Structures are given as C-alpha cells and as structure tokens.
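For this depiction, one protein chain was excluded, whereas all remaining protein chains were kept in their positions.
The chains carry the letters A, B and C, assigned in the order they are written, with residues numbered from 1 in each.
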Amino acid sequence: MKNRKALSLRIPEPVSRPGDKPDFSKIAVPEAGTVRKPPIDTRANEAMDLANGLIRVLNRKGEAVGAWDPKLDPETLRRGLKTMILTRAYDDRMFRAQRQGKTSFYMKCTGEEAIAIAQAFALERDDMCFPSYRQQGLLIARGYPLVQMMNQVYSNAADPLKGRQLPIMYSSKAHGFFTISGNLGTQFPQAVGWAMASAYKGDDRIAATWIGDGTTAEGDFHQALNFASVYRAPVILNVVNNQWAISSYQGFAGGEEATFAARGLGYGIPGLRVDGNDFLAVFAVTQWAAERARSNLGPTLIELYTYRVEGHSTSDDPSRYRPSEEAKAWPLGDPVIRLKDHLIHLGEWSEERHEAAEKEAMDEVRAANTEASAIGTLGSGKAPSAREMFEGVYKDMPWHLRRQRQQSGV
Amino acid sequence: MKNRKALSLRIPEPVSRPGDKPDFSKIAVPEAGTVRKPPIDTRANEAMDLANGLIRVLNRKGEAVGAWDPKLDPETLRRGLKTMILTRAYDDRMFRAQRQGKTSFYMKCTGEEAIAIAQAFALERDDMCFPSYRQQGLLIARGYPLVQMMNQVYSNAADPLKGRQLPIMYSSKAHGFFTISGNLGTQFPQAVGWAMASAYKGDDRIAATWIGDGTTAEGDFHQALNFASVYRAPVILNVVNNQWAISSYQGFAGGEEATFAARGLGYGIPGLRVDGNDFLAVFAVTQWAAERARSNLGPTLIELYTYRVEGHSTSDDPSRYRPSEEAKAWPLGDPVIRLKDHLIHLGEWSEERHEAAEKEAMDEVRAANTEASAIGTLGSGKAPSAREMFEGVYKDMPWHLRRQRQQSGV
Amino acid sequence: MVSMNMVQALNSAMDVMLGRNEDVLIFGEDVGYFGGVFRATDQLQRKYGVTRCFDTPIGEGGIVAVAIGMAAYGLRPVVEIQFADYIYPAFDQLVSEAARIRYRSAGDFTVPMTVRTPYGGGIFGGQTHSQSPEALFTHVTGLKTVVPSTPYDAKGLLISAIEDEDPVIFLEPKRIYNGPFDGYHDRPVQPWSKHPASQVPEGYYTVPLGKANVVREGGDVTVLAYGTMVHVAQAAARDAGIDAEVIDLRTLIPLDIETIVQSVEKTGRCVVVHEATLTSGFGAELTALVQEHCFYHLEAPVERVAGWDTPYPHAFEWQYFPGPKRIGEAMRRVMEG
Partner (left out) sequence: MVSMNMVQALNSAMDVMLGRNEDVLIFGEDVGYFGGVFRATDQLQRKYGVTRCFDTPIGEGGIVAVAIGMAAYGLRPVVEIQFADYIYPAFDQLVSEAARIRYRSAGDFTVPMTVRTPYGGGIFGGQTHSQSPEALFTHVTGLKTVVPSTPYDAKGLLISAIEDEDPVIFLEPKRIYNGPFDGYHDRPVQPWSKHPASQVPEGYYTVPLGKANVVREGGDVTVLAYGTMVHVAQAAARDAGIDAEVIDLRTLIPLDIETIVQSVEKTGRCVVVHEATLTSGFGAELTALVQEHCFYHLEAPVERVAGWDTPYPHAFEWQYFPGPKRIGEAMRRVMEG
C-alpha cells in the first residue's frame, strides 16, 4: 500500500444545463406492458425487477397493455381526466393570482397530475393521506371545494386555516388530508404512525404518504421505512421523483446510484417503480399496494417517475438552472394528453369533448375564484380576525398568551 | 372494497426469552468458502448475493478456505490473536475495576474482538476511524498505551481527556481514533465528511466507521449512506450486528426483514455480510472495501455478524431479557478460539503458547492497572484539576466562563 | 395510599391509564419486555400485551413522528426517550410538528402525546446522560413542559399530561427516582419512603398542569426551583437558617405566575435555581418575569444559581452541580442586597 493513489472528490452533475440541448438519452423508457405483476405477498428481494424497471400501461398508441392494466371503465377514466384538467386549471389560475399580488406564494403540480389523482381514485375515500405540497390533486379528486382551497391561498376571512398557514398548506381531516408541513419529509413517518394506530385499533383504513425525490435525503424518510418495516404498517410510501428539487437534479438525492424504489429493498419493503405520467399504471400499482396493506402484508414503496414541468414555486425561475426546453423533451409525455389519447383510442372521448371539458374546468375555477376573491385576498378585503393569531396554540389559551393578546390590542 | 378486513398491529418478538432454551435455528450458517469474491469495481446490484450471504473463511476444522482467504502470514495471525487476547484481558480487568468502585461505568466487547482488531490490521495505520464504543480493539491494535486507556476510564490526573468524558469514550487523533460520542450514530456521517475532505485534498487516507445494529435506525445512518453514495466518499461503513441493542433484539432494528448489508443496495452501495467472529474473513472484506475506497470507487457497507456475549454495559443485566445460555449457543463461536484453532491447525501455535500469551496479556494489563491506579481512580487519588471543567469549551475562554470559574472558586 | 418511589409512581400512572383507556399506548427503546432502563414500564407489557407497551427501533425522530401520527389518528401515545440527552434527533418533529399541528390546521388535527424522558445529573453519567434541556422546550410555543419533584406529583402530573389535549414534554429528574436527594452527595440518601409525598393513591387521580406548589413557606426570600433542585433548595434554606419560601414550579409552561408574584411581592427577594447551564436557561425567563412583575418590590437583583456553561463533566460532577452551598450563598447575598 505504499505509493497510494491520490483520492479525488466526485460531485454529481446533470447532463444538461441552460444553453445545452435537453438530453434524456440516459433515461431508459421500457415498452409499456413489459413488467410482470407479481402476487401481493411477494417479498422485497423477489421483486428487484419491479424496483429497477418501470411499470407502464399506456403505450405510444394510447392502448392499455400488459398485466398491470387495471381495466377501469370509461366513466372512471373520464372522471380521472376531468379531475386532472380541473387541477391544472386551478393551478394556472392561482399562479396568476400570485402574480397579481393576491397572495404571497403558490406551487403548481403541472405534469404530475396523474399521481395524486389516480392514487386518490385507487384509495378508498376514508384512507388517510399524508401529502407533500404537490398533491393538491388529492383534495380535488376527493371533492374538497375549490373555493375553500382558494380561501386558504388568499388567507381571507373564510380561510379554513384562519390565516395562519402559508398558501397551499391545506388541511382537511374530513377529506382524509393531513395538514401539510413546510418542513420537508416530516409527514412520512407520521403516516406510518397513523397506519400503526389504525392497525392497533383493528380499523380497516390504511394510510398513504408522499415525498419528493429530493426529500428522500431527510432522516424522516429512513425513520418511515424502518418503522413501517418493523411493525409491518399498512401504509403506502410514495416517492414522487420529478427529477428536480428546486435547482438540484435528482443526482443530489442519490438518484443516479440506484432507483428510489430500490431504497425499500434494504428494509424488506417491496419497491415498485412506475411511470408517473401514466394514469392507469399509477392507479394499478397503488391498488396493488393498497391490497397488500389491507391484507396485513405491510408497506410498499412506490417511486412515481415524472417531471416537474414548471418552476419549483412562484419564487423560482427554472431557466437559471436547466434548459428551458427540457419539459417538452421529457420522454414520458404529459399525463393529461396520454389519458386523453387513450380515451379517444377507446372511442370514449374526442377533441371536442376535451375542449369543452377544459372550458368547463376554467369556468368552474373562475366562478370559485370570483367567490373567494369577493371575500378577500391577502392584504385586501375581509381577513380573518387577528385574534386568530393567539387562538389554537393550545386547546385552552394560557395566561401568557391572553396577556399578549391584550397587549397586542387585537 | 366493502367488508374490508380488520387490520392488526405486528410487534416483533425474539425466538427465545429468559427461561426458554436458546434457539438459533433460524440463523443460516453457510459453509466457509462458499461466497464468491467479485472484483472491487462491482456494482451494488450485482452484489446482492454478498449482502444476503455470509462471507466465511475459517471452517469448522480451523482451515482457511475459499476465495476470501487473505493468506496472512503466521506472524500477523499471531499478532492478531495476541491483540484479541490482550483486549479481552483489558475488558475483564476494567469491568472488575468498575465493580470495585474505581470508576462509574464500563463496556466490554467480548465476542466481538475480531472485528475491530482484524479491521485495524486491514487498514493502514493512518486511515481514520470513527468508532462506536465497542471498538476499543482498534486502539489496542494501533498501540495506544493501555495505561492511557485506564487513565481515561478512571478520570484520574493523567486522563488525556481531563476528566471530562464518560469512561471508555476515548479519543486519540494520533492513533486515527475519533472522539467517541455518547449519542448513538453521530459518527457515521461525520466519517463520510472526513473521507470527502481527504478526497477533496487529494490525500490518500480513507475513513472507516462503526455502528451497532440497533443504531442503524438513527437518521444519521441514512445521512451517511446517502452522502457517501452521492459523493462516492472513500469510506468503509461498518454495521456491527451483535444481535442486541441493550434489551432489544435486532428484529427491532428491522433485522428480520432484510440483512443490514442489504441496506446499502438502495443507495447503490455494495453490501458485504461477513462472519464477524472469523478474523480472516473480517480482514479480507475490509481489505476489499479499503481497496475499493482507495481506487475512488466509493463506499462499501459491511455487516459484521456477531454476538454480544456480555451485558450491554456494567449497568445492564442481560439475564432479564435473554436466555442466559444464549452466548454459548451462538453458532459462530468465539473469535479468539477460532483463530487459535486455525493457528494450531497450521502448526504455528499450541495450547501452551496460548496459555502463556494469556498470562502475558494479564501481566501487561495488571502492570498498566497498577500504574494507572497509582495515579488515581474516580473519586480517589489524583484527579484532574477542576479548572479543566471550564477549559476547552471554546478555544479562548469567554468572559462569562471566566466569571463562572471565579464564582466556582476552583 | 401506598408508599412508592418516583419510578413506581410513574409506573402506576401508566398502569392506571392503560387500564382506563385503550387509546393509551406506551413505547420507546427498551420499554417493552425489559420494562425500561430505569424500570418505569416494568410489567406493563406483561399486563397489557405487546401491542400496548412495546420496544422501538433506536430512532428518537421516528418514535416521536410515529406518536404524532398515532395522536392524529386519535390515540394517546406515551413515549419514552431513554435519556433527555437523546431527544435532539426528535427535535424537528417536536418543534416543527407536534407543537404546531393544532395551530396550523386550525384544530383539524391535534397531538395529545406525552414524551417522558429522564433528565438531569448527579449520577456520574457524564455529558450524555446528565443534561437538562428544559429551556429549549419552553421557547417552543405549543408545547407544555412538566417536571415533577415527588412520587405523588409524578403520578398525578403524568396522568394529567396523558389526558391533556396538547403535547407535553414530561421531564423526570432521574437523580430523585429513588429518593429525595438534597444535594449532599457525601451523605446517605434518604429513601422516598421517609418522605410524606411518597404516599401515593393506587388508583386514578390528577395533579393539574400549570399549578406550582409552595413546599416551604417563608418570609425572607423566594426560591424558585423544580425537579431535584426543589429538594436541594429546601436543604439549603434549612442549613443556611434562612426563612426562605421555596416554590416547586412543577409546570414550566404554562407557568403559575400568580404564585410566584405573590411570594416575591411578600419577600422582595428571589433566587432562581436550576441544574441546566446558566445562559439562556429557564432561569433567565423566570428572572425576566420576576423583574417585570415585581420590580418595585425587589430589594436586590434576582440571583440565578445554575449549572456552569460547560458540558456536564464526568469527574467534576459535584463541582458542577448547583448544591446547597451555592444556593445558600446566593440566598445570603440576595438578603444582604
């Protein structure tokens, strides 16, 4: 070992940066229908191929193929499509609202709509969701009123969260939607706890939770996998790999060294990697994982492979760190168009119906926005009472908060 | 999904508890020499068999067999054996010292001696170690004076850590031994940082770190694997799976759902599972991992499969939670006896030489203990100056500590 | 009433609550089969089964996160962090989550969780088995912080904590688990059985959160203390022959300001005692409050007697510990001031 070689430090770098041509040639896109569908009691180390492959149902021609085809009826597919369209319309409107100064902040899920919405469809209505901030589709799919979402975004007098939370950090127990945290990753092990509680009580509801590719680096990700594994919690652990974490490509989360689905294997948790822009595939893997959980077989890790089409948030400008044409080059396409094409292929949809659906969604969003804006937007119109600032810190207000409220004069 | 089944909560339970017969029938002990030895640039997902198997060199007859035989010369083997004997003698003496009231606390590594010592032998003298509290063998193998260790354990006037640290929490930069923390797991990602620094500087020294099976549950374990993977840090990540974490068997760390070596796979880090009581096997896998790190190929995760023969520490009574005969039933034997048998088999050792070596070790320990005890033990003899309490909090003592030192009257 | 030491009283509180409410679950490192490294959960797994009281992975962040999820479901988890020194990996879940979920969800979700953890020094545990981190939690609004000083209070306060609708950090002064240590480390420690507050009802009762206890009445100086220091302060007053009023705060947040103000207005002098490091310790808040509320009654500056601003040093335990001598001197200085 004399004359040892000098070491060197390796820093990951993405294939392309602003000015470069977008390059996804490293991304393998296997044909739809080629990945096998094993029984739900499959053990993690027998399912390596599922963690390293890519489960896809919709092929280039818009056909649903292979063992993972969930064989949904056209009505359900149309509802799925319409919910995606509505979510996108909502996002666009709220983004503009932020630009108009009606609120401080907004985050879109453009390009990722199939994930939350197909998963909401695959779960039972009373299963509990612990989302990150890019699963607004869950709420919309479960029928949470758009106007309520807007009231929250506008922090107006009707905001169900009483002006206390940053826009988009929704909460609705009634819709099985856990209060979103600004601190990344914390919800992941909380979902495991909820699932353990459900199992302890002999309940039949399961939990599902979502985390970004970047956020898998937090310690909470490990806690979730470890506790879920040890207690075989009935929980679905979803990693939304949209390739980016603000300006950091997924190589900084270790995504080039192994798939995120593969993270499950070391804990004995089967990992499934799925085309996140394929409504049918997302539905199918979620259903598989849910059945597994309901059968007391424990957790499943799902990597939803997708692309963050827009900036991270209204505070971000992605053209500073990635080629601006990258979204268009994304090889897995647009989830809305892919489901649309499938329905047209089935003869259950048409360009005209699609346009009409888009218009309908826009109208719905517009109406809701008129209603919410009439109540108030951040800094104008009716705001929640400033007394709300002091309420709800504890169940009962202690003397020192009462004193501070008096001092504040509100 | 109507009429869903009731869920139930699964709590892991070990095979046997006090009063039961020890039962290791679930533990698969493959024949020595059966696991292949791949090239050092093997990728993690090509090395699943190494993570799930058990690398062994010494067979039941005391022969060294298979591709992993490091072919060490008899002189090195004898040094290894003597260092293990010395470590065990040291542990026994210090345990008794605690029982005699000469210090507050002690922790043995009985049954796990081969790990630290074979690994110290396989590393270069200037490679940096970030140990947990059960790798005293590293210090002894690197020639750190026993009397210094004892001074630390006794918190006497010659304690290199000046009475500030709990017994056994050694530190010696000169011996490439990082200051041990009482907080589990923190050293694991620190070692990765040290290794990254070495790589950044074009140095040729690598880092190695140790963690217990139980401690793999900490978030720091995940941080270490993730950062090591992303930056391909030249570091060896060792999990010492001694089956127990105080009273909790390794099922509570997820050890029944997958091996600890398998944890690496999801990060693209090859995992090697090795018989931790087999000096030759431990040496060989460490050498393999070190060569990998030195060649800029990045981290390796090693699971050292062993058994904690004694209580967790002097504060523990293992007969309260496991069959007292369990240690004797442990199927991988005693690392000292196994190396001894091998040397005898080679004709390079004998029962007489072994007895003489044991006596020599005891004498060495006794002499060191006489010297250390003469200086002082906790609460009697010469103690470090109480002024040391205020020194070294910062490089330069700020006014408020100077004031407090004055107030304290020391 | 039976005589219990503090560990037995805590065990009894959990026993009672496990029996009364099947939504109460107990978990943490080594708390299940073994019954906890300090035996606080001894026999509970045997009595209530493995799903009511169980071991966990060594991941404090995971333990607390899982408890939060359970609480959000509707259970009342009671978790143990083996030593307060090891609570930091759970800090984010406590500070960013447990403390804020009620507020940020406008009451949609709540976290009725109790985090028990042994704290404090005096057992030669060195810097990682001796810390007193209470001040950190008192700065985090949304958390309650409780510290008992006797078996009777320990049981009654723990039951209140478990029944509370908000997250409670329940700090157990481990130095007095077995007896009311008064700071004289060179004298034999009395067992709890000789102390009146070791008489504990076997069944259900509560000691309310937010109420302090005047454990020694006096007219000359007010001493504010909690945990082990309540006993040390009483010994100091006795031995200094000072007519001190010693107040056991019992709950740090919400604090019983009335009892404090009443006493300081009477005595005009105040000493604050804790084992945690001085700077930005809870003594700073107490001092600030006392001078805010009682400035015109104060005849001398409020004095703080606390751990030095160093890590807890193994060999210098008794030079570090704020014992009766230091407290006595502070009382005397304040009396002269």
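Rule of thumb we're sticking to: a residue touches a chain if its C-beta (ideal position, glycine included) is under 8 Å from a C-beta of that chain, and two chains touch if they have at least 3 such contacts.
Predicted model only: the values in this text are computed from it and were never measured.
The hidden chain, counted over the whole complex, makes contact with A, B, C.
Of the candidate positions B:45, B:119, B:198 or B:369, contact with the unshown chain belongs to B:198.
Set against the missing chain, the residues A:56, A:93, A:108 or A:164 yield one that touches it, A:164. Touch with the chain that is not drawn comes from one residue among C:52, C:104 or C:231, which is C:104. The missing chain lies against subunit B, touching residues 128, 130, 160-162, 164-165, 169, 171-173, 178-179, 181-183, 186, 188-198, 200-201, 207, 219-220, 222-224, 226-227, 230, 392-395, 398-400.
Residues of subunit C that touch the chain left out of view are 85, 88-89, 91-92, 95-96, 99-100, 103-104, 127-128, 135-136, 138-139, 141-142, 253, 276-277, 279-285, 287-288, 291-292, 295, 298, 300-304, 309-311, 337.
Listed by residue number, the positions of subunit A touching the unshown chain are 9, 11, 13, 17, 104-105, 155, 159, 163-167, 169, 181-185, 214-215, 217-220, 245-248, 252-254, 315, 320-321, 378, 383-384, 386, 388-390, 393, 400-401, 404-405, 408, 410.
Here is the rule we use: only the chains that are shown with their structure count from here on.
Centre-to-centre, using mean CA coordinates, subunit B is 36 Å away from subunit C. Centre-to-centre spacing of subunit A and subunit C amounts to 41 Å, using the average Cα coordinate of each chain. For subunit A, the set of residues that touch two or more other chains comprises 196, 198, 200, 219-220, 222-223, 226, 230. With touch defined as above, residues shared between interfaces to two or more other chains in subunit C number as follows: 51, 56-57, 59, 61-62, 89.
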